[in-house]
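Everything below concerns the one structure shown next.
What you see is the complex with one protein chain gone and the rest in place.
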Amino acid sequence: MLVEMIDICKVYPPNVVALKHVDFSLERGEIHALVGENGAGKSTLMKILSGLIRPSFGEIRVNGQRVQINSPVVAARLGIGMVHQELALVGSLRVYENVVLGSEPSRFGLLQPQKSSQMVKQLAERFGLNVDVDAITQELSVAGRQKVEILKQLYRNVDILILDEPTAALTPQESEELFDEMFKLRERGKTIVFVSHKLDEVLKISDRITVLRKGEKIATVKNDGSISAAQLAEMMVGKRIELVSIKARRPAGDPVLVVKDLSLVDRTSGKKLLDGVNLTVHAGEVVGIAGVEGNGQNELIEVLIGLRKPTSGSIKIMGEDVTNLDPRQRRAFIAYVPQDRKNVGLALKATIMENLIMTHHMNPPLRRKWLLDKSVAKDFASRLIKDFEIVCRGPFEKVQNLSGGNQQKVVVAREISLNRQLILLDQPTRGLDVASTQYLRDQVLMLRDSSKAVLLVSADLDELMDLSDRIYVMRSGRIVAELDPRTVDKTVVGYHMLGVSA
Amino acid sequence: MNHVRPILQTILAIVFAFLVAAIFILLHRSSPFEVYGALYQYGLGSWFSFSNTLNAAFPLILTGLSASIAFMSGVVNLGQHGQFLWGALVCAVLGVYLRLPSWLAVPLLAILGGLAGAAWAGLAAFFKRRYRMDEFISTLMLNFLAEYMTLYLATYPFLDPKAYVPATRLIRPEYFMTGVFGVNVAFFVAFFMVFLCWWFAWRTWQGYEARMMGYNKLFATVGGCDVESDTTLILLFSGFLSGLAGALLILNGTQHRFTKGIGANFGWDGVMIAIMANNGVFQTFFYALFMGFLKNGAVGMEFETSVPSEFVMFLQSIIVLTLVGTRSGIASLTDWLRAKRELGKLVK
Partner (left out) sequence: MKKFLFLVVLLLSTLLLAKPSRVAYVINGSLGDQSFYDSGYAGIKKLEEDFKVQTRVIECNFDPSLYYPSLVTAAQWADVIFVISYGFEEELKQVAMKFPNKIWVNIDTVVQDEKGIISSVDYREEEGAFLAGVVAAMVTTMTDLAGINPQKIIGAVGGDDDIVIRSFVYGYEQGAKYIDPEVQVKVIYVGTWDDPAKGKQAALQLYAEGADVVFQIAALTGFGVLQAAKEVGKYAIGVDSNQNPLVPGRVITSDLKEVGKSIYTVFKMILDGTFERGKVYSFGVKEGMVGLAIDEYTRKILPESVIEKIIDIQNKVASGEIKVEPYRP
C-alpha cells in the first residue's frame, strides 16, 4: 500500500462531526474515485491527506511509515499534491512561470526563464499534457488552467495527485481530454484520487471507488463491471431514489421576458461582455442557458436583475420596459436564485426568519407603515420552513448553522413564495447533494407547470438537458445557438459551447 | 440560553480582565485590593459616586449608540467627534442668544444640536451619493474640519472675552438642565435613546433593511432594499445621536458653554464602546456605563494609591483589550471543549 489512512476522525469545533472512523488506502498507479454527497466528508478527508487540516484522531502511513502531515509542505515532501476546485494561479504570468513559481531553477541566484520554459515543456510532453507552456495563463480556458495546476504538482515530483471535482466546470469534450491525460499519468506510475459525484464519469475511469456517506465509509469497491450507477447512488444516499425527471412538454404561453439587442461593454477594458443578446422566455416554459463559464452568463443575470446597467438594448418583462429600473423596482416582477448563495442569496449571520422575509418585507402584511410585523414574520417563516422542509431548530436559528442544501432551500423558499411571473435560476443546484438537487428540479418543473417563466443558467449540461424546453448557448457574450434538447444530443450542445463545428 | 450565554461570557471576560490588570498592578508594587477598592469606592461605592458615574456615561452612551447603529448597518461613520462638536457649538451659541421659555428652549436646543450633528454627517452622505466618496474617509476628514471650524467660531465670533480659555459665553442659566437625586436628566434622555435605537433596529422595516445591509450589502441590494436611502438615513440618525450628545453636554454637563477641547475623547470612546459591544444596542449601553465607571473611578484610584495617571490609562487599555480578547477567547475555548467531548463520544 502506498498510503493508508486508518481510523480517521475529524470534529470541527464546536460539534460538527465530519469524519467517523474512516479507513482509506491508495495503491501505486491506480485511479481511485472518492464519491459521496456534499457534506459526506470527501473534502475533509482529502484536506487531511494534503496537510491542510489535521485529523482529530487516527493515523496516516505512507509507504508503511507512520507520518504526521502538518502542512502542505510536508505533504509535498511525501509526494502528495492536491489540485483544488478554485485554481490558484497568477493570471498575468506565463504558464511555465506559474508552474515553477516558488521553486524556480536558478543559477548563482539568477532566474533562468529559458531553462524553466524548456523544463516545463519536456515535463508536459513526458506526461502527455497538451498545453502551450509559453501562453499567458489568464488567456487559457478553465480546462487549460487545470492542466497548469496538474503540471505544477508534477513539477514538484508528486506521486499522488488529488483532483477535487475537476470536471465541474468542463464541457464533455474537455472532460474526455482530461480523462485521457489521467490515464497517461497512471501509465507513468502516478496515483490519482478523483473526487466527484458524477457517477458515470467515476464508473468510466476509476480502478477502485470509495463511497462516503455522512462522514462514514460505506465501502471501497473494485470497478470491474460488477457495480452499477444505481448501486453506487444507493450507497451514497442510503435509499433508492429516481434520478429521472418527467418532461411533459406543454404549449408555451405569452412571452414574459423579452430581451432585445442587449450589450454590455466593460468600461475599463472596452471588452464586450454582452454582445447583442436576444432572447425570449414564455410563460410555462423553462429556458436554459448553456455555456462554458465566463462567457457572459453572469453578466446577463446581473443586467437582468439590475445590478449593472446595460450599454444598450432593452429588457421587457410582461410588456413593461424595465431597462432603467433599479433592483428594488424590478423585484416586483422577478424572483431570483443567485449562483452565490453565501454572498448574494443569504445573510449568513442573520436568522432564518430574517432571510426568509427579505423582499417580502416591502409589502403588507409584513410591512405596516413604519413597522415590520414581527408576529406575521414569524408565522410566515414557520410556514415556509414547514412547506419547504427546511431542517432547522426554528425560525430564529442562524442560517450559517444550516447545511448547504438547507441554506439553498431557504433561498428557494423565499423566492418561490414571492410568486413572481419570471424566475431567474443561476446554478441553483451547484454544490447540492443528490436529494436536494432532485428536490430543486421538482420545484423547477412545478413552477413551469404553474405557468411561470423560468430562465435557468447551469454549468451542468445534464441538468439543462433534463429540465429545459429550449436551450440558448452563450459564447463570448453572444447567443450562438438556440437548441431543442429533445432533438439534439448533449455533445452537439458541447460543440456549440466550444465553438467547433460538429 | 440564547441570551444567558453572552451575559455569562461578558461577566467572565470582565473578571478575567481585572485579574490580568491585577498582575500589572502587582508588578507596579501596589496592592490590587487597594486599587480596586478605590475604583469601587469612587466609581460605585456610594450614591454620590454612582450618580457621578451615570453622569459621566451619558455622552458615551450616545456616541456609542451613534457608532453601533452605523456599524451594525455596515456604514462606517467615524465622524462622531465632529458631529459631537457641531451639536455642542450650535447648542451653546443658540443657548446664549435664544430667548424662549425654558420648557420649550431646552428640548429645542437639544434637538437643534442633534440636527447640527445630523447635518454634518449628512455632508458625508451627500459626498457618498454624489461623488461615491467612501464615508470611512469623509467622516474622518470632516472631524478635522469640525475641530478647526468650531474652535475658530469659539475663539473669534462667539468668544466670551472674560473667559480664560477660548470659549463661548455661558448659556442662559434658566436653560441649565437639572438632575433627579443627582442623576442628570440627560442620562435619562440617553437611556430613552437606547430604547429608541432598539426599536428602530428591531421593529421598523428600515431598521431591518439597515441591519441586513450590515450583514451583507449585496444580499440587501439584490433583495430590493433601497441601500442608498438606507445609508443616508443611518448616517443622519447616527450623526443626530452624536450631535445630541454634544448638545446635552452643554445643557446638562458641567461647562454650560463651548470651550476648547470640549469634545475630549467622547467620539473615539464611542467607537471603542461599539466595538466592545459588538454593535448591540443594549450592550452599548452597558459598556458605556462600564467606561463611565472606569473613567470616574480611575481618578479615585490615582488618589488613593498614588499610581501615576499614565498607569491608570494603561490599566484601562489592558482591561478593554483583555475584555475583547477574552470574549472571543471564551467562545473558541467552549467550541474547542465541545469538539473534544464530541470526539470523546466517537472514539470512547
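Per-chain residue numbering starts at 1, and chain names A and B are given in the order in which the chains are listed.
Note that in this section contacts are C-beta pairs under 8 Å (C-beta built on N, C-alpha and C of every residue); 3 or more make two chains touch, one makes a residue touch a chain.
Predicted, not measured: the structure shown is a model, and the values here were computed from it.
Engineer: With touch as defined up top, name the shown chains that contact the chain not shown.
Structural biologist: B
Engineer: Who touches the missing chain here, B:Gly64, B:Gly82 or B:Pro166?
Structural biologist: Residue touching the absent chain, from the options given: B:Pro166.
Engineer: Where the complex has a chain not shown, which of B:Gly207, B:Gly224 or B:Gly300 is the residue touching it?
Structural biologist: The single option touching the absent chain is B:Gly300.
Engineer: Please pick, from B:Thr10, B:Ser30 or B:Asn52, the residue that touches the omitted chain in the full complex.
Structural biologist: Checking the options B:Thr10, B:Ser30 or B:Asn52, the one contacting the hidden chain is B:Asn52.
Engineer: For the chain left out of this view, which of B:Thr155, B:Thr204, B:Ser229 or B:Thr334 touches it?
Structural biologist: Of these options, the touching residue for the absent chain is B:Thr155.
Engineer: To test your reading of the contact rule: which positions on chain B touch the chain that is missing from view?
Structural biologist: 42, 52, 56, 59, 151, 155, 161-167, 170, 253-257, 259-262, 264-266, 295-296, 299-300, 302-304, 306, 309
Methods note: only the chains that are shown with their structure count from here on.
Engineer: Give, as an integer number of Å, the spacing between the C-alpha centres of chain B and chain A.
Structural biologist: From the centre of chain A to the centre of chain B is 46 Å.
Engineer: Quick check: in the complex, which residue numbers of chain B touch chain A?
Structural biologist: 2, 203-209, 211-212, 215-216, 218-226, 332, 334-336, 338-343, 346-347
Engineer: Using the touch definition from the top, list the residues of chain A that touch chain B in their complex.
Structural biologist: 9, 11-15, 17, 20-21, 56-57, 305, 307, 327-328, 331, 336, 338, 343-350, 354, 357-359, 361-362, 366-367, 370-372, 374, 396
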